[in-house]
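Handing you a structure now.
Of the protein chains in this complex, all but one are displayed in their positions.
Take a look at chain A:
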Amino acid sequence: MATEEAKTVVPESVLKKRKREEQWALAKKQELDARKKKARENRKLIFGRAQQYAKEYESQERELIRLKREARMKGGFYVSPEAKLLFIIRIRGINAMHPKTRKILQLLRLRQIFNGVFLKVNKATMNMLQRVEPYVTYGYPNLKSVRELIYKRGYGKLNKQRIPLTDNLVVEQGLGKHGIICVEDLVHEIMTVGPHFKEANNFLWPFKLKAPLGGLKKKRNHYVEGGDAGNREAYINELIRRMN
């Protein structure tokens, strides 16, 4: 006990250090409180968004059914719009490849066998796919596929590093400036090829899938002739289930 009488000499550096530590502790507490508050607000925001997305997905499905029924009643056809989103999986190895197709696969970030990426559909990408068709299989993923892939095998590119998407903070750090602050936002952006699809897709490291349980039918042939390569439209989902 340092009383007035028994005055121990406290070195000035210790006093300074104590003061500094107080300040740091205070700053830390403030920061922690601010972060907690922000996280709580974020949580509400994320929940609201997730609800809105769930409604959106459901209404999209019902809309499709309604339009088809309407067309059939009138004796016409409802042609649903072509898919905007593709999921590509590389199914062949790296040996003996033409340099041009090798380059295209590199551009698509498919450098390893059973790597998968999402891709927006437009004339440019479709032409690229045409060149590499014998080496990949692709199709139209549904919501469950997109969700499962991102939740189970989603990794983000932060500072050129492959960081697992364990927390919404990772997503926020990577894509916060585009308004994507949680994994559900990311799923929504990918699924409904949104305005920031390019950034969101690039943020996602290419998916490293396992070899498909139950096997592939015949890599060397196109899907249409009994094999595996090329466009298999909705049946990509079944393959993703086996490879995820």
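Things worth noting here:
By our rule, a residue touches a chain if its C-beta (ideal position, glycine included) is under 8 Å from a C-beta of that chain, and two chains touch if they have at least 3 such contacts; residues count from 1.
As a working rule, contacts and distances are computed from a predicted model.
Here one chain is missing from view; checked against "Glycoprotein-N-acetylgalactosamine 3-beta-galactosyltransferase 1", "Collectrin, amino acid transport regulator", "Acyl-coenzyme A oxidase" or "60S ribosomal protein L18a", UniProt names that protein "60S ribosomal protein L18a". In the full complex, chain A touches the hidden chain at residues 77, 79, 223-226, 231-235.
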